[in-house]
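One structure follows; several queries about it will come next.
In this view, the complex is presented without one of its protein chains, the others remaining in place.
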Amino acid sequence: MHADAEQPQRDQDAQPLLSVRDLQAYYQTSHAGVRRGIRAVDGVSFAVRRGEIYGLAGESSSGKTTLIKSIAGAIRPPLEIVGGSMEFAFLPGYGGLHRAPPAELERIRWRHLSYIMQGSMNVLNPVRRVRSSFVDFAYPHIGGSRRRFEQQVIAHLARVKLDPSVLAAFPHELSGGMRQRAALALATICRPGFIIADEPTTALDVVVQKEVLGMLRGIQRETGSSVLFVTHDMGVHAHITDRLAIMYAGRLVEEAATTEIFGNPLHPYTRHLISSLPRIGDDAPRQGLGGAPPNLADPPSGCRFHPRCPLAREICRREIPVMGESAPGHRVACFAVNQGERA
Amino acid sequence: MPATTLSSISGAALSGYAGYVGRRLAQFLIVVFIGINIAYLVTHASPIDPVEQSISAVTSFGNTAPDAIEQMRNSLRELYGLGGTPVQQYLTFWKRILSADFGPSLSAFPTPVGTLIVRALPWTAGLLAVSTLVAWVLGNLLGGLAGYYRQSRGLKLMGVIAMGLHPIPYYILAMLLLILFGFIWPVLPISGGAAMNLPQSLTPEYVWSVLQHAILPALSLILIGVGSWFLGMRSLVSNVLAEDYVVYAELAGVKSWRILTSYVMRNALVPQVTGLAMSLGGIFNGAVITEKVFGYPGLGSLLVDAVYAGDYGLVLGVTTVSILGVSVGVLAIDLLYPLLDPRVKVG
Amino acid sequence: MNGLLLDVREVSKTFTRGGLLSRETIVAVNKVSFQLAVGRPEILAIIGESGSGKTTLARMILNTETPTSGRLLLDGTDLAAISGSGSRRAFMHKVQPIFQNPFESFNPLKRVERYLLMTRRRFSGTAEESTAAAAVDAALHKVGLSLKEVSDRYPHELSGGQLQRVAIARALLAEPKLIVADEPVSMIDASLRMSIVNLFKTLRDDLGISIIYVTHDLATAYYISDRIMIMQKGSVVESGDARTVLKAPRHPYTQQLREAVLLPEVSDPAANVTHGINGPISPAAPERTT
Partner (left out) sequence: MAVFLRDLLRYRAEFRIGVALVAAVLLLSVLASFSPYPPDSVYVVPPDLPPSLTYWFGTTSRGQDVFWQLSFAIRNTLLFGGTVALVSRLVALAVGLISGYKGGWLDRVLMSVNDTFIVIPLLPILVLFYFVMRDRISWLMLALIMACFGWAYDARLIRSVVMSLRQREFTQTSLFSGMSTRQILTEEHLPYVMPILFSTTMNNMVWSIGLEVTLAVLGFTDINTPTIGGMIYWANQHTAMVAGIWWWIAFPTITVIMAFIGLFLLAVSVNAHIDPRSRLWSVGGAS
């Protein structure tokens, strides 16, 4: 239903490429007969439109990694999808990669959906040349003669400013930045409609990071892919994403256009995240947030942020706030912000 | 800019390989040096005179005239460099080894020890090479499959069998095979290298006989080898499966057999090559005893029989050749290693 | 007093890799010099990317790495002259480290208070158990914790922020004059990071401890440091007052670094096309939450 709420978009945007509805993903462990659940993702809904870079921000215990794993279909015990669905437009009717049959997965992988992983440094097979990774990953989808394929790869490598000689190199012979650019080329060579990027530049030095982000942006513009971009780094989000969702303790707390999030943050947690970041040239003192991120095996009742929230009130302890639209396209889950509409 | 970086890097890789070869050669020389010194220490630091040992062993077989014994004693002393100061003895020892001259064999007088060893060497080398290779390939293949298809019942059962086989010493397994095929189900020759009545030649009958005779000794070496490579590979594969490049290839929908071969097994094999080099000494020990059990005419039988016959020169010769042979084998594997792992260590 | 607390003179460190036939030399730190004055506590940031040599330099100051050439003097004592447990302890009494990964800073098999009590026992000279506990508690209070919260806890039972506070409290128990902190907040969650950063300011202002803050992050360096040094491939390319250098960098490399910092604000609203709602964006949020 929230998809309806975002209707003011043009028609082609009306059908999102990915819609996640009320997703619940728990780590269920059964140790010595005692069942324990870590509610890493607990009721998350959002939609990624065609041709946008959708950002997801959150700290280490926010559940963003679990969310990515669930969407990517990399669900292995003890992780379990307890409820909700994740529907891709190019894979309709299954409610998630984990429910799709292998033949369907084979059809969409790399053609429609690709990944840039957190440990991108280590995604290339260390004992084989870079060329073979391109052949293994992309050739089955592109086909044609091997020579034409190689020319296509070389042309694509030029987009990330890599020399063709990279293909004959082993991964350890490349610098970190070169490897990351090779991984970026590998993930985009089939022009997939959807790219999941999980902390793709976290391990890079700042200068290289900016360069790689620019390349990702360029390729995305050119191919019109959608990107789900996950990082804890708000600076990166500000630089590259179109829309941005903030996650805290397994739930979304705010979602809006990136300009709106940084220009007019509403949730107390988002406000803190942005205001606490130091900036060169600004000498105002910054404050840390009291308390600590909650233990997801035993999360606080009501709003999970309430123990650390300066605006917390009685209702926050009892009830779970739902995402309400405070302005067109700006959703926030906070009683203090939404009280006009709610109570 | 990337092109320049690359060429300079591959230059470094090349010098890295040269460095690697240099280090392996140095280690080879160290092994041989220490090994030969241990042999020297064992023979010279013992309170018992090996010459007297030999003589008492030889004389215990029959009556020998006293002056013949005295003559033998002197020639042995001279032969094994037991005269002179310790420094002189040490130098003589090395001189003999470097010139591969161990004198005549006592037990097969006057055949030189060298000739006996050269005659036995191909048997041992052939048996070892074939059985080690078969065991390594088979064990890694099955172990790799067992690590990848963890649910397969057949492979699980194989794991249990491997756990039972791996810790059994070569002698016990060889004996069990001997009992099985010698007493309970006598279909295979249980002794010798080939049928006695056939002349050594390349005729099909002779070759067939050699192969038949090799089955049991090879089988006992292979069974234990397969068990240990199987277990090692299985645990390596389960580690490699968690590596980013494997997870990523799975996400990319790379075909399963390709992931198994080019990603999982290919990477897990790298430490197994090092493992092969490191266990060569142990495998050789196994070959020695297996040869003795099956009366196979290789270095192992030669060594044991030389001890029974009190043939000092032969024992020393076989020991030295063993150290040298195993070291050469290790060096060969080490030099092949970069073919499998492009990341030859520079450090 | 106007001596030097730390005097780094033309320090270099080279690593050689390879054996007899191929030898490769890597210059990790190349003739770096700087001083910290006694009685004038300050925060000095050493900034660099990976491979800049900043961590090697920090290790040489901590005397866990010996320089290939050059000298380091702490309070007039040459670090190269330190040998034997007595002088080593005297050195650690003056300099203490803080590490990057709070979860790795303590042995996972041991309770964290072990390190607090051990530090107290080794550096205070008294073996009295009850005063030790009181001293540990006092140190923990300085970082916003108490012995009650920490005692009997294993590292995995504490959060990253708490562990980093414990690590700082442990360093304080040696009553050092200098703390060398290598990327101390890069692995701390965003919501907790600033409280740790502010803690360093408190240590400087209230306890008079000088701090060498090693980082790749220009923004936090600007926020807390008095002086900065920019390192590139082992050499210091620019140094000086933090505000001056970072506001108006002179060296091209510093300018490049400064350019590459991604600000937590949308600089070019046209770049983000989805929605039209924007306006002038103030650097700080309009309403502060605390």
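Which chain is which? They are A, B and C, in the order written, and residues in each are numbered from 1.
Here, a contact is a pair of C-beta atoms (placed from the backbone, for glycine too) under 8 Å apart; a residue touches a chain by one contact, two chains touch by 3 or more.
Computed from a predicted model, the values in this text were never measured in an experiment.
All shown chains touched by the missing chain in the whole complex, by label: B, C. Note on the undisplayed chain: of the listed residues B:Ile168, B:Leu198, B:Ile215 or B:Ala332, the one touching it is B:Ile168.
Contact with the chain not shown here comes from a single listed residue; of C:Lys13, C:Lys54 or C:Arg170, that residue is C:Arg170. Residues of chain B that touch the chain left out of view are 27, 30-31, 34-35, 38-39, 42-43, 46-48, 50, 53, 163-164, 166-172, 175-176, 179, 183, 231-232, 235-236, 238-239, 270-271, 274-275, 277-278, 280-282, 284-285, 288-289, 292, 303-304, 307, 312, 315-316, 318-319, 322-323, 326-327, 330, 334, 337, 341, 345, 347. Those residues of chain C that touch the chain absent from the view are 62, 64, 85, 89, 92, 96-97, 99-101, 104-110, 115, 118-119, 121-123, 167, 170-171, 174.
Note that in this section only the chains that are shown with their structure count from here on.
Greatest centre-to-centre distance from chain A is found for B, with centres as Cα means. The geometric centre of chain B is 54 Å away from that of chain C, both derived from CA atoms. With centres taken as mean Cα positions, chain C sits 31 Å from chain A.
Interface residues of chain A facing chain B in the complex, by the touch rule stated above, are 72, 74, 105-106, 109-110, 114-115, 117, 119, 122-128, 132, 136-137, 140, 161-163, 165-166, 169-170, 172-175, 178.
Within the complex formed with chain A, the chain B residues making contact are 2-3, 5-7, 9-10, 13, 243-245, 247-249, 251-255, 258, 262-263, 266-267, 270, 340-343. Contact residues of chain C toward chain A in the complex are 49-50, 159-162, 189-198, 216, 218-220, 222-223, 243, 246-247, 256-267, 269, 272-275, 277-279, 281, 283-290.
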